[in-house]
Structures are given as structure tokens and as C-alpha cells.
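Take a look at the following structure, please.
Every protein chain except one is present and positioned as in the full complex.
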Amino acid sequence: MQLTELRIAGFGGQGVIMCASVIGRAASIVENGYATMTQNFGPEARGGACSAQLVLSPTPVLYPYVNKADLMVLMSQEAYVKFAQDIKPGGTLIVEQDLVRVQGLDIPDVKVFAIPATRIAEELGKKMVLNVVMTGFFGAISQLISRESLRKAVLDSVPAAFAELNGKAYDAGYEYGLKHMQSGALDLGEEDPVTITE
Amino acid sequence: MQLTELRIAGFGGQGVIMCASVIGRAASIVENGYATMTQNFGPEARGGACSAQLVLSPTPVLYPYVNKADLMVLMSQEAYVKFAQDIKPGGTLIVEQDLVRVQGLDIPDVKVFAIPATRIAEELGKKMVLNVVMTGFFGAISQLISRESLRKAVLDSVPAAFAELNGKAYDAGYEYGLKHMQSGALDLGEEDPVTITE
Amino acid sequence: MSTPICIQKAPENPVESFLRTDRMPHIWCPGCGIGTTVNCFTRALIDSKTDLNKLSIVSGIGCTGRVAGYVNLDSFHTTHGRAIPFATGLKLASPEMTVVVYSGDGDLFAIGGNHLIHAARRNVDLKVICVNNLTYAMTGGQTGPATPLDVITATAPYGTYDPAFNLPYLVEAAGAVYVARWTTFHVKQLAKSMQEMFKKKGFCFIEVVSPCPTLYQRRNKMGDALDTMKFYKEVSKVKHGAPTNEVGLSKSGEIIVGKFVDRERPDFETMMKAHLEASLGEKYIPAEAPTCS
Amino acid sequence: MSTPICIQKAPENPVESFLRTDRMPHIWCPGCGIGTTVNCFTRALIDSKTDLNKLSIVSGIGCTGRVAGYVNLDSFHTTHGRAIPFATGLKLASPEMTVVVYSGDGDLFAIGGNHLIHAARRNVDLKVICVNNLTYAMTGGQTGPATPLDVITATAPYGTYDPAFNLPYLVEAAGAVYVARWTTFHVKQLAKSMQEMFKKKGFCFIEVVSPCPTLYQRRNKMGDALDTMKFYKEVSKVKHGAPTNEVGLSKSGEIIVGKFVDRERPDFETMMKAHLEASLGEKYIPAEAPTCS
Amino acid sequence: MARGSVSIVVERCKACGFCVEFCPSKVLALSDAFNSKGYHPPHAVNPDKCSGCDLCGMYCPDFAIHGYRPGKPEAADAAEKEKEAE
Amino acid sequence: MARGSVSIVVERCKACGFCVEFCPSKVLALSDAFNSKGYHPPHAVNPDKCSGCDLCGMYCPDFAIHGYRPGKPEAADAAEKEKEAE
Amino acid sequence: MTHADPVGVLTGAHFLDGDHAACEGAICAGARFSAGYPITPSTEVVERFSHRAPKIGATFIQMEDELAASIAILGAVWGGVKAFTVTSGPGFSLMMEHIGYAVMTETPCVFIDVQRGGPSTGLPTLPAQADMMQVKWGSHGDYEIIALCPNSPQECFDLTIKAFNLSEKYRVPVFVMMDEVVGHMTEKVVIPRAEEIEIEPRHFTTQDKSSFQLYAPVGEEQTPEMAKAGDGYKVHVTGLTHDERGYPNMTPAVQERMVKRLVTKIRDNAEKICITEQNEVEGADVVVVSYGITSRVAQRAVEMARAKGLKVGTVRLITAWPFPDHVIRAIAPKVKGFVVAELNLGQMVREVERSVAGKCRVAHVGHAGGTVHKPEEILKAIEEVAR
Partner (left out) sequence: MTHADPVGVLTGAHFLDGDHAACEGAICAGARFSAGYPITPSTEVVERFSHRAPKIGATFIQMEDELAASIAILGAVWGGVKAFTVTSGPGFSLMMEHIGYAVMTETPCVFIDVQRGGPSTGLPTLPAQADMMQVKWGSHGDYEIIALCPNSPQECFDLTIKAFNLSEKYRVPVFVMMDEVVGHMTEKVVIPRAEEIEIEPRHFTTQDKSSFQLYAPVGEEQTPEMAKAGDGYKVHVTGLTHDERGYPNMTPAVQERMVKRLVTKIRDNAEKICITEQNEVEGADVVVVSYGITSRVAQRAVEMARAKGLKVGTVRLITAWPFPDHVIRAIAPKVKGFVVAELNLGQMVREVERSVAGKCRVAHVGHAGGTVHKPEEILKAIEEVAR
């Protein structure tokens, strides 16, 4: 795995940190590389801005921060506004389709992928697993870590009782990703998928 | 008043500090000189070693400690053992007669005066005023401060309700001192006046 | 959406003028009960016609402690556990002020427990509103002194085994003159209790049992905030004047609510003034509203 | 002296072997009640056949706090107010130990009040002996939380006006399983209470009302220590099982003494072990007597 | 006609459902739409039943809704002003 | 003959008078003499009345006095030793 | 600047110890509130205040501990009065969190610490000067405070007034760092007439209520104006990182702006704030640095040294914090060395060493406390450095 810098962000309660942590675990423990995850969060238990930075590397990571990310996973509009401009040219942006309106992004060659992870999670019966759906989607899109390694990291990170649900969520995200990859990245001119503001 | 260094010591509850404070107040406030009093005491509220150092001077006092005292007032055997050897040659030692056995003092020309201040205070009805008896005695023996100034300082230092008693105690000590001065200092060979130790 | 709702013409939400609206949205979670208590607080302030210029609110640290930062009043967000001694200083220095302490169960009864019992003992004229969400929420849901037996918390992963305080009992034993308990389901009653408290002189205490769906209910599989509110509705029993030693809470048992204590006892300042006047007579100069040259 | 008293042949004072005699004389004043309580303590230890090698005593700071320094036992003179949390750590780390907390009213109820109520809540197996001389003696006789109304102290020169805690009531409300009060006049009863306490598991509390002739009685013109003892004899009334909310003290009123509370409630360690065993089954490894490699 | 009305600030809503549940007249329901934080705010499904009791307002932890009786607030305002004049 | 006896360490005494007052047999009185701290320690004025009840010992705040019944302590010693042997 | 309120000013000569004198200083400075908790050797200050308070329109409350005392005064300050608390080592250690809170909320207040021997319970009745670093560094996070060191009862009076004045000027907690000797030493203390006592009043804002910002810096003191509860400004005060309105704003940018100002308002004004007493420094070979009671002991050593023909100057730190770097820095290149005498095992000497930056020698005459130095010990160090 080459040096890859990621940022994952959204709001508290979406499982941003766990998403990053699973990826880091897959890269460093399951696949025996190196990963450094740092996080930022506010005082809110729910709903506050929350973000994680992840550096994946074949050698030990020194500087733990991400300046320009190779890949970003953004799950809220706030996160989008705050971070999207820090994607590397040619980088990849993954968003929660119902919560992020991708607009005004003028970085060259950014590939954008969207997934209605919250809805998929709700359909699976637990909104809470939206981050695992995201993780699967990320796995498929990024192809950084093998499908199985990432899945193992997911299952290692959740209580046994929730293994099945999380496995399903992961697979749903992954499959959605595979499908989406085929159909290609989003056209940035697309319709606003979200938000009612009276 | 020339520079005079005093130490007053005994045990907690005897009013050592007040005795020193009255003398200091008389010298500095009533007679408008300078006085610096420092004190040492232990954790005991009653019965612990307690001592005060007093520097009287016509000019502001810088160094507040007494190395060798011109005059010492000692009210307990412990104080005697601890401090008596630090009297200046030719200095004056005043002791509580029933509580201090003056022995082994080989400083040249020390004048020793003793008063049964506790008994006199008990006779006046309040053991607590033994320090004021002492103060009177000190006034008479030392002749450092006028009888009236010292008396005023005593009365300024006690609640009005106790003025009479304290005035009496002061006078009793002073008179005893005048009498004693006439009869001269103690002969150091004298009998042990105190202590039962079974 | 199906129904047009006319926002332009609607009068302002009564809570609005009590808020530092430039700080909205607040940090509280979906369904958190703290906001609900603030509604009751503002309604009580309106209805009791309290002079808002002579009202201060003092909070400690915690989710509840953030109330001080959202209300548009003289408001003090102090250190963890120390709202009461801060409020004591504030109250004694400006006796004309109504001083409300608004904080969490952990803040008031864990780290701040000593100040609470002492202020109650002295009967300092403070109005204490304790939002009891049964946990330390701000730090992530650890066991607090009001956490019932047999619940899962971040520091009791196998369930709690140390008994909780019965807050009204402890506060009464310490000396409070007014003690009541409600849940966030009892919005009307709570607002009324608050009104009574604003009128009462001395150390007053209202416990509000409140959901922390994020950290307490969720961990204990007690459903979401709405489930909790329904649970409150179901298990609460109003018993005014109930002996406080009988109102302890458990994980899923009855919640006795009501006004438990309402007694007369001169407050600290009254005692102080009366006493000093009696002792010192003419020589006594009471502390006045401050000038501070 | 008139009567020869045969010292050589006399057996040792029973207290003697409990003392660090190389530290005598102690610092306490003439007529101070603390020494009297130590006599009762040692008699209770003898009579209850407590294993002295498995007994620790923990004090805070104050005249009473000095007890730890005089008894020839594993003894800890901690910081002001913190005897109870120190004792809690000690007890939990070595469960086979009997841990006695011996301290003053100020230490336990002023600065240490929070720890006291929390340890009572948890029902930690501690034996608390509180010598209540109604003041902060060590620092010169200031008002404490047990100082009655209308007395003169170094910080209440015109008389106190803040009400005192009723210690047994507060301690019961916090959760203690054994609560008694005696005065230093009641030496036999006190020793018996201590014996009972040594046998009881859980948070136990004995208040001993004790003279501080030097700072409390003298300032309040209540005579010397002996007068105080006579006063105790005169105004004390034994009422076992008295409701604790009725046993508050005043300057010169009745002193209700007796055993007020003696109830059963599993102590902290018992609760902990039972709970963890139930939750974890085989996986639970209880903390044993320490090895500390 | 309804005696009362509700006012909703949808962006503040976090969809706890208190207002829906405790509205004595069952005026409200959560809508299907998301607001920008991903919550489904309420809307009035039975607006004509609203009594303006403001129970929703007292419950709403997010200060996102309140009930009122048209006309009443002006009176309150007037009372306010009177008070100020005192 | 007295059933009991008192033992006094005069140097420890601070003359509080507890023993004198609370001796049920009125065995004791404070003496006129001072000890080295200036206190008047007790002495037995009615030694033959002493029951050895040790109330004086339980009261004395300075561990300066105690009562005993001659012969008893030895037994106690023996008991002590027995215990140690267990 | 204005003058003292004559109520409570006991003009005249008194025979007072430092503790009592400090209490009178606080009263003259306008303190009308104190919350305390007894601790030797400081208790006399609040005992006196408890006597005096009801006769001068002031309030004294004895709190349940030092945590409570140290924040009750802050509540009182926001209620509009001048307030102080008093303690000694162990109690001081319990006040650390509230030093930070006072700094963060810019609450003017005064703490008096009468230093006794430590660490821990140590020597309750005996002196030390070993809380000198604690007063600067004992609370978490970055901050600056002001600390003053009296060496006589008269200065306990004078510097307590000064402490209140500085605290109002910079909205910062100010510390009177006494030692047990000075606290319990009794000397003549002269209290001037009220109109001769200069007082810094609290700077209450008169700005418009709608636009006033509680934490917007004003003037070269970089210090905001105050409002008190009840004035209608609807203040919000928090220990969280906050913006000029006082609103919590937890971003690195606001942190930088806020904390920087909290420290620079003192650092930038250090030369104005610092007071030292210098004596025969010009032409000296050795300069003795000391403070508090040690300065009087050192003075005797200096006299002994001068009697032996040595050229010795003195610098007495009246302000210990901010440390007068500039004073030491200016002297360093001109002398053989400094002798620093203090009742601790090496505290302010580190600041001297830092300021000297290798330009001359620095000798420390430490002492674990319990009593003062023997002048001979200091003399010995002077002789060594002079060599």
C-alpha cells in the first residue's frame, strides 16, 4: 500500500471515528502495514462536527496530520464546507448522498461518489450502522484494502451480537460501491438531493 | 532606649506572646520607638514550647532575630534548658520561680530574678494573668520602659472587662519586682523550688 | 410538506427572548431533556414576573451546565462542581439578586456534593435546579452518584453496584427548605414548582429527572428519548409531601414526583443580619448593594 | 504526697501497649476529650479481640487527627479532609483489613464532607469515629459545620448564625448502616459502641461529643473541661433508636445519645463481588490480598 | 377554525417526537423529509385541531416549535409594555 | 483491704480532674504539689476504697492514671500468651 | 485612581503582625467581601476580617473548604464587590483550579498566601518561601499572574493595597506572598488617612448595553472593562475558551487570540508592574537577590560583607511575578555574580539564572525552611562569589 492520506468527517453520532478506526485497523493490524488515525471532536455528544484523519503507509508514520487528502469521506454538509477544498487534485470524494450537496468544488480531477448510507442503514433496521455502510462503500471505491481485510476489521470492532447486522451493512455498502464504480463518479452538476429549509 | 534584645519563652497557655507583644507595643506605640517581635510556637494549643523574640531599638529594626539576648524571661524548665545559655554575659534572666530551676548556668555576670508569678496570679483569682504579673515584674527589673507606658500597653491589650484584674496583676508583679530588686538578684546556689517527679 | 405553516405571522416562541439566539443551535442531543427544562424555566420566569435584570444563573460543568451559556441573562459557567459556592459569593455580594443554580446531578452531587450540603445547611437563598439524567453525560456516560443500581455505564461496563443517593432525602437532611422532584414529562408541574421556588427565600432544590437518550437510555436498552418520556409518564406517581426517605429511584421502578418539602426557616442572610444587629446594635453596618469604588 | 502509690508493681495501663510511648506526652490540652476517646478505643479493641495486625487507622488533620500519630498501629495521618478516600483505597486494596477513620468534625464534615457522604452512600466498610468538639480546634477555634448557633468562635466573634449539621441525620441520609452518638462522659457506652462497630460490616459512624476547653468552652464561658463533663452528664439523655432528625445539638440544650441506626445493607465490596460474579461468572477474578510483584 | 396554531423552525428540529406524542390534540406528525442535519421535522397534519396550548413548545428540547393563540401574543405584549411603564 | 489500686504517672497529668470527679468510690483528690509543667496531679486519698474499676483510666485524657485489680493483669498476660501460641 | 473609602480606615500607628496588617490593607483597598477557610499561619487575616466586616458594611463567610472559598470570592466580584481570600500551602494547593478560572474570566481578586514549611502538611507553624513557583505555575494551562512579597507588617499593609489596585487594573488575580515570619512578626504599622491612600477603582463600563463586549481589550493594559451582574449587560462568563462577547468558541484561532492576550497583558506591561528595591548596585561586585523575610536576614549579611570591605549591592524582589528579567539582565554583565537567598531549595533562583544567561555567576543559598537563614550562610556565599 502506498502512502495514502484520508479524511473522514461528519457529525457526532454518525460513527465517523469508528469508520476511520476500522480502516486503520484493517491497514495496520489485518494487513500489517502502518496507520495513524487522529481525531477532532467538539463538546457535543451528538450532532457536533467530528472528523478523523488517517495516514496509511507501508512504513511507520511520523507526521500524523493530513494537509491535502488523497481521499475524503464526508457525511455532513458542514464537513463538506469545512474540508472539501482540501482534497488533492485527482483525489476522491465520497459523500453521504442525502446529507451533502456537492457544490462549488473546483479542484481539478476530483472523483465524487455518493451513497445514501443513512437510508440504506435505516432499511437494514438501524440508522446507527450508516458508518459501516460507508466503510463498505469506501472499500469498494478506494480499493486500498482487500474486501476481506476490511470486513474482518469491521467485525473485530463490533460486539459479537451485532456482527451479523454489521456484516450486512458492510456488504450492502460494498455492493453499492461496486455498482456505483461501474456507473462512474457523480457529475457535479447534479440536482441537490437533500434539505428542506423553510 | 538603646538597642535591646529580649527573649521571652515558656509553654503555650502561659501568655508568652502577649507578654512580648505588650512590651513591644509599649516601646513602639506608647513610647514611639521601634520594636520587632517574632514568635515561635508548635502545634499545641496548650502546653507546647512557645517563645518570642523582641528587638527594641531607637531606629527601625532590620534583622528581627535575637542571637544573644540582653534579657530573658523564661517561664518553663523546657524554655530554660533550651534558651538560657544564650543570655549575653552580664545580661538579665527573669524566671517563673515555681516552674524553673536555675542550674548549670555558667555565663559570666548574669543577674537572675525569680517571681512565683503563677501563684500570685492564682491568688488574684485567675491563673491566666500570670503573664501580666510577669510583665510587671519585667518592667520593674528591667527599667527599660516607664511603669506607666507599660501599664498602658497592658490595658490596651486586654478587653475592657478585664482591665481591673490585669491592672492589679501588673501592679502586683511590678511591686514584687521593686521589692526583689532591693533584695538583689538570686543566688544561683539556691534550693530547687519546684517539681515533683516520682 | 402537506401543511403550510405561517411562520412570518407567528409570534415569537416565548423562550426565544430568553435565549442567546446567536448561539443556537445548542449542543444538546436529539431528545435530550435539558432543553425541555429550559422551556419550563422561561415559562416560570414569565409567569412569576421575576425581574430579569436582577436574576443570575450559575452553572457548573456538564451538558446541563451549558444552560448558563444559552440563556440571555447574567450567566456564569463556572468550574466543575463549584456553581454553588460561586453563587453563594454572588448572592451575598448582591443580596437583591435572585440567584439560580442550574446544573447536573454529577456536578451538584459528585464533585460538588460538599458545597451543596453546606449551602443547604446555611440555608443560603439559592434556587437550585438539578437536571438528573442519571449519568455524567458530558464526558460520555460514566456512573454518577445518582445512577441507579444495575445499569450499564462507561465505567460500569458490567453494571453498577454502588447505591445511588436519594437526592431529595440528602438535601432535606442537609437543610433545604423547598424540595421537589419532577420529570421532563411534567412540564406544567415543573414550571409551577419553579415559580414557587422563585418566591421562596432560602435554599430550594428541584430535581428534574431527564432523559439522556444518547448515553444512558441507549446503553441500557431503554429505547430513545420518546420511549423514556412515555416511561416517565407511566411510572411516575405524584405524592406531594412524600417522606423523602421513601422516594429513592431505581432503574425501572416507580418515580415518586411532587413537592416533598416546603418549610420555613430563616435564610442565611436574614439570620446574619438579625444576629449581627442584635449583637452589635448601632455599630452594625450591613453590606449594601455594592459600589466598589 | 500523702499516699505512696506503688508504681513498680502495677501492671501496665491497658492503653500503654497501644501507644507510641516514645511520642508521649501528646499535644492535647488539659482536659481535652480526645485522649479519653482513645482510652475507649483501646478498651474496645481489647474486648473485641480485634487482630491488631489487621487494623489500620486513618486520620485527617486536626487535634483529633493526631490520634493516628500516637497509636501503635498501622496508622496514616493524611491530608485535611481526605481520611475517608484514603481509607477507601486502603480498604479496597486489602479487604482483610479493619480500617478505622478517626478524625474531627471539621475534617470529616467541612472539607471532607463530600467524601463522607459518598463513602456512606457506597457503604464502604469503614469505621468512622468522629470526635466532635464543635469547633476547628487545631487552627484556633473557628466556626465549624457542627458549631451550634449563638456561640463565639475565632471567626464568629459576635456569635454564630449559620445552623450546624445534625451529623447523625446527615450520615443516615447518606446511607450509613450504624450510627451512634456518645459524649466523653459516656466512656463505657462509647467503648461498647466501638466494639459493636468493629463487628459490623459497612459504613459505621460514631459521633463523640467532646470538650475543647481551651477554645470552645472557654470562649463561651462554659467553664473548664470538668465543668463540661458534668454538663454532658447532666444534659445527656440516652435514646436508642431516636429518629436522627430529632437529635440535633444546640449550645446548651439536651444531648441525645445512644445508638440511632443499626441496619443491614450489603457493603461495597460485597455488592461489587456479588455483582461481578453474577455478570462475569468464571471470568471474574476478584482482587485478592495484594502481592505487588 | 382552529383556536391555535403552531410555528416550527425546521432547521432546529432533531425529530425527537415529543411534540407529536404529547400534543393533546394530535395535531402533529413527523414528516418524511430531512432537514439539513438529516432529521425528519414535524408538520401539522391536523392543523385545525390545534388549541394553541403550547405544550409542544414546553416539550420541545430544541426550541423548534411552539404553539400560540393568534391574537394572544399581542395582549401579552401589551401587558409587557404596561409593566415596563410602571 | 482495697480490691483495687491506682497507678499514676504524675508527669503526664494535666490536672483536668476527671478521675477525681468520676471515681465512683471517691478515692482520689488533686494534690497541692506541682509537676514540672505546673499541674497538680491527683493522689489517692482513700486508697482502700479503690475497686480497681479503671474508670479513672478510661477517663484520663493523658493516659496518666489507671486502676487495676492486683493479680488480674497476670491472668491477662497468660491469656495473651495463649493467644500468641495459637 | 481614586482614594480609599474612609469607612474602616484605622488611621494611626498600630502594633500589628503581618497577618493583621494585611487585613487592614485589604479593608483600605476597598475589600468588602472575604471567604476563607482557616489554616495556620494565615488564619489571623480572616479572623480579623470577621471582626471588622460587620462594622464596615462588609461580609465575611467561612466556607466549607478552600475550593469553595476561592470561588466564592469570584462570585462576589461578579456581584460587584472587591474580594479576597487567604490561605497557606495546603489550602493554596486546593485553590489552583480557581486561579486558572480567575485568570480565564479576568476576575480581579486578591489571594494572600502565608507560606509555611512544606511539602504537604509539613511545618504548619514555621516559615518557608516555597510556594513561589506554585503561584506562577500551579494551575493548568498558560497564564500570567502578579505576585508581591512583603518583608514587614507595614508592607503587608501597603502591598495588599497595591495587590488590589493591580488586580483591578489588569483584571488578574494578584497574590500577596507572605511568609510565616512576616505574617507573625509584629511591628509598628502606620495607616495613613483615607485620602492619602490611592485606590484603583473597578473599571465598570459605561458602554452601550447592546454593543458592549465583556472581553474586548481596552488601552495599553489590553484589559477589558467590567460589568457586574444586575447591571443589565447580561454578561456571560465562562472558563471555556471564549470570544470577545464571552461566548464559548472552541477553536485554535480563538484560543490563540484569547490566551495570548491573557499573557501579553501582563508580559507587555511587566516593566511597569515590576517593583524592585535596589541598593548600592552601582559598582557592586556581588548583588544579593532576596525577598520577604529573607531580605532582612540578607541585609545583615550584606552589612557584614561590607564591613569586610566587599562591594555588595542588593536587589529585593517586591514583585516576584512577573519576574523582573530586565532588572537582572541589566545588572548581570556588570558584576561578578549574584547571590540568591530564599527559604526554599531553588525556586526564584532559576529565574535569576535564566535572566543572567551566563553573563555572571549565580550562587544559591537555599534553605528547607522552618526558620530563617543564618546571616553567615549568606555571607559565605557573598565571599565566594566576590573571590
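Order as written gives the chain letters A, B, C, D, E, F and G; numbering starts at 1 within each chain.
Definition applied: a residue touches a chain if its C-beta (ideal position, glycine included) is under 8 Å from a C-beta of that chain, and two chains touch if they have at least 3 such contacts.
This structure is a prediction, so every number in the text was calculated from the model and none was measured.
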Identified contact with the non-displayed chain, of G:G18, G:P90 or G:G230: G:P90
Where the missing chain touches chain C, by residue: 61, 77, 79-81, 110-111, 113, 136, 138-140, 142-143, 145, 154-158
Hidden partner chain, residues of chain D it touches: 20, 22-23, 53-54, 56, 58, 68-69, 72-79, 81-82, 85-94, 96-97, 114-115, 118, 276, 280, 283-293
For chain G, residues in touch with the removed chain: 67, 89-90, 92-94, 96-97, 100-101, 103-105, 115, 117-126, 128, 130-131, 133-134, 136-143, 238-241, 250-253, 255-256, 258-260, 262-263, 344-347, 350, 353-354, 356-359, 367-371
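The working rule: only the chains that are shown with their structure count from here on.
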Top-ranked pair of chains - ranking by C-beta pairs in contact: C-G
Separation of mean Cα positions, chain F and chain E [Å, integer]: 83
Contacts with two or more other chains, residues of chain A listed in rising order: 42-43, 47, 196, 198
Residue numbers of chain G (touch at least two other chains): 54, 64-65
